[in-house]
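Reviewing the structure listed below.
As you look at this complex, bear in mind that one protein chain is not there, while each of the others sits in place.
Per-chain numbering from 1; labels A and B assigned in written order.
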Amino acid sequence: MIAPYRYIGKATQRKDALGIVTGTVQYLNDVKFKDLLYGKVLRSPHPHAMIKKIDKSRAEKLPGVKAVLTWENVPDWKGGTPGVTRILGQKLRFVGDAVALVAATSEEIAKEALSLIDVEYEVLQAVFDEEEAMKPGAPQLYDEFPGNIVTPGFPVFGPKCLSAISMGDMEKGFAEADVITEGTCGYENVPNPIPPEPPGAVALWEEPNRVTIWVSNQAPHVDRMTLSEVFGREVEIFTHGHPVGGSFGTKIITWQVQSYATLLSRATGRPVKLIYTKEEHIAAFVLRPSSKMNARVGMKKDGTVTAVSGKWLVGTGHYSMTSQAQLAVGLGEVQIMTRCANWDLQTDVVCTNRNASGSVRGFGGQELKCAFIPILSQAMAKLNLDPLEFFKKNYIKPGDGYYWRDGNWYTYRGIDYTAAMDRGAERFGWQEKWRGWLQPSAQKGPLKRGVGVGVHGNADIGEDTSEAYVRLSTEGTATLITSLTEHGTGQRSNYVKMIGEVLQLPLERISISPSDSVIAPFDFGPVGSRGTYAIGSAAISAAEDAKHQLFLLAAPILGVPPEELETMDGLIFVKNRPEQCIPWIATGHDRTIIGYGRFEPDYTLANCMTTFVEVEVDTETGKVTLQKVVNATDVGQIIDPPGLEGQLNGCLGSSGIDSAIFEETILDSTTGHILVANMIDYKWRTFTELPEIDNVVLETPISSHRFRAIGVGEVATSPGPSAILMAVSNAVGTWFHEYPVTPERVLAALDKVKGKERTGGDS
Amino acid sequence: MPKLRSARRVKFTLNGESRTLEIGRLSHQVEPSHTLLYTLRETLGLMGTKLTCDNGACGCCTVLMDGKAVLSCMLLTVECGGTTVTTIEGLKDRDTGMLDPLQQSFIDHTAFQCGFCTPGIIMSAKALLNGNRSPTEDQVKEALSGNFCRCISHYQVVQAVLAVSEGGASP
Partner (left out) sequence: MRSFTHINARTVDEAVAAMDKFDGRARLNAGGTDLFGVLKDEFLPEYPEAVVNIKTIKGLDYIKEEKDQLQIGALTKLSTLSESRLLKERYGALAEAAHAVASPQIRNVASIGGNICQDVRCSYYRYPRHIGGPIKCARKGNGPCLALKGDNRYHAILNGRKCFAVCPSDTAVALAVYDAQVVVVGPHGKRMLSLKSFYTPTGNLLEKNEMVTEIVVPSVTGQARQSFQKFTLRSPIDFAIVSVASLITVVDGICTDARIALGAVASGPHRAAEAEEFLKGRPLDKENASKAAELALNGAKSMSKNAYKIKIAKTLVKRAIRGQAVESAPKINFSETTVSDRKCADKRDR
């Protein structure tokens, strides 16, 4: 911390704290609408099928039913990247795919109507494995994707969007290596972050071509932009945001549920609410991408990675919205973690007949790290390198360069995270616990302990654009006008702190506008770790702009140039002569001041999270218990201590660490059913199984931010899973290359180890 | 054979007030298949109790019934006759509007992130403190073991609850 701040770095009460603890915060499903209809979706029983015939007459006759929509009577509007997926299509591509939509005067009537829609299906062969899907003769999901390979590139990232890393001289690189290893590792359990609030939307269509949508997402402008494309740019869209009951990245783009509500409103002329059940949430809403890597790694004795070649296969389910974007970001992030001059890493995004993958916290980087770090570990093991030393050496240093998601080369100008890694190691007791590769750190009877470490970072701190207005009322209050919603990070309140710091106003005198795309200026949203730096910078610069305009008005009154003015608690005074002051209102009660701030993207800064884990394995049952977690990072300046702590503890949520232990979306690979579409069968961590957790946060100021801060929220979940795999491998004495480490897998691995011990084989 | 009867109204105490609801199909009435959660939210307009899984597995719909923590999504309103129900709306003092100390402690400890699970967690904690004014940390965790929180506010929640228990740590 450079200077003592009034609010920054101190715990302050969130603006919505009172509303949360009294249950008065209004999430989307809490808002009342007049004349509301309820929407429901009829879902496919088949993983791959054509609708031969669909008869909605019985459903339409049910009293209370106001509309029944099928692929035959909706516009040819499509979503996806590229946009090949119809809102309602004749072809169904996963168990749970939308077959028809109903709007009725109650949810029960809508549900009943679904069972009155008669559908004849032509069942097609389905494919669930990415490698099978790429083979000739495999069932094809889309004519547009031969071999089921989704078109590479994410248009928003430009024509050079990263879809591979190619640089240097591979032959030379491998020649320089002291060891070369090759391995395959999969992170294929497609876990689900399952935020508590189910996805949903309320839509009201107005003829001829406008729709207002009440959304439950991170960024209403992104909803507007996305839907505008889906609706063929034929529809004017207004979106209103609400507090979100958890998103973890999954509610950045939810075009399908929003489109269903829109179409039903268009067909009925009334507002239509469509909220998914938890079963639909798990079976038909965003999952993590599936990830599998086969790679060859050259490494020197000192931990220098001399060459990486390989193939990264990303599974996106029945279509892609952001998978290519996640892939691009993942490819950028792997260079930040591994300073290597010679890369030949190819990729493919493949579609299969399951519920689709999409944006999730970790955004491609987690998926890549989980598959790549175990492969790197094998090379480290051959050289007997401590993985902590490896990460310290290989994590990006100021002056290093990398290709980022847009295919351009950037030079890193952030800080060196080695100190944070060391402090984390110290807090964890890494030196005492690390015994070498595939060695337990402790043993007692059938219980073995193992430790592991993982690292992740994202250069998204300054990604994309944000705009903000700060409006001052001369009565001495300020309003931040922003489209952002609150989804758990507390950021809306943190921007109030930043503005409070700039304007030196009491926080109670600063408010935030409702979130929408109508009045509020553009913002890409609080995604990734861009909230503090990118959005914060826009809010700060809007506040400074407003302050500047205020001073321009006050200057002639006080008879000094504006540069000599300062403000505190609604009073403007001359810097050296504080007795020379006027209240804001002296500039006129009939006046509004609006400051504008805009942040332009900056991809030269990256954050870094290092996670140390300790597990205990019961070798007689295969059960893995997480004992201890230490997260270590450097944030420049803590804005809000409890908020940051929440983000770091969040590593135990959002399908992070536990995706290595017990989280799994179990798919029957013959019938295509997701077998865990409920909150008992899908596993999440409970209060009684909390590990010891400690968060080490350094503050090395970042000069390019007004408060010297960067963000770390998103990356908290990503180092954990591969660290768990490392820890369990060490405890058990053999490599694990699959997630999660179920008792079945652990017992099988233990058998393997016992077998090797008997025959004297090496691990 | 004794006549089988369906009741025509259900009467219970809700947040300190006696409520009588007619059983029927009109929008202000309660159907036999309505869960208490549905009645609280849709019929009575009390939105503080949240709908998440609607299947008894996450605890977000927790309310107090006769002082015990129960899942309102798995109770039929028509079977709640004669009971005393408390929702999150009923925690603050009815006369002064002052927050329950537990609620204030959650604010002081920032024991929430997205807040969606918070009403359910506060009600489970309230049930615990009703029956045990000085729980241990393990007892707090066990009382909350049926409550889902995905943002991982667990650690701050435990501190917040212990802080209001008798002899608990100060915030």
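By our rule, a contact is a pair of C-beta atoms (placed from the backbone, for glycine too) under 8 Å apart; a residue touches a chain by one contact, two chains touch by 3 or more.
These figures come from a predicted structure and were not determined experimentally.
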item: Contact residue for the chain not shown (choose from A:A341, A:L383, A:I666 or A:V753); value: A:I666
item: Residue touching the undisplayed chain, where the options are A:G96, A:G186, A:G536 or A:G597; value: A:G96
item: Where the unshown chain meets chain B, residue by residue; value: 1-2, 4-7, 31-35, 54-57, 59, 62, 68-71, 73-76, 78-79, 124, 127, 132-139, 142-143, 145-146, 155, 158, 162, 166-167, 169
item: Missing-chain contacts mapped onto chain A; value: 40, 43-46, 95-97, 108, 111-112, 114-115, 277, 279-280, 283-284, 618, 620-623, 662, 666, 668, 670-671, 673-678, 680-681, 683-686, 688-690, 692-694, 742-744, 747-748
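The rule we apply is simple: only the chains that are shown with their structure count from here on.
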item: Partner chain B, residues of chain A touching it in the complex; value: 11, 13-14, 16-27, 29-30, 32, 193-198, 243-248, 277-278, 486-490, 642-643, 645-646, 649-654, 678-680, 684-688, 690, 693
item: Complex contact set, residues of chain B against chain A; value: 41, 45, 47-55, 57-58, 60, 87-89, 91-92, 99, 103-104, 106-107, 109-110, 112-119, 122, 140-142, 144-158
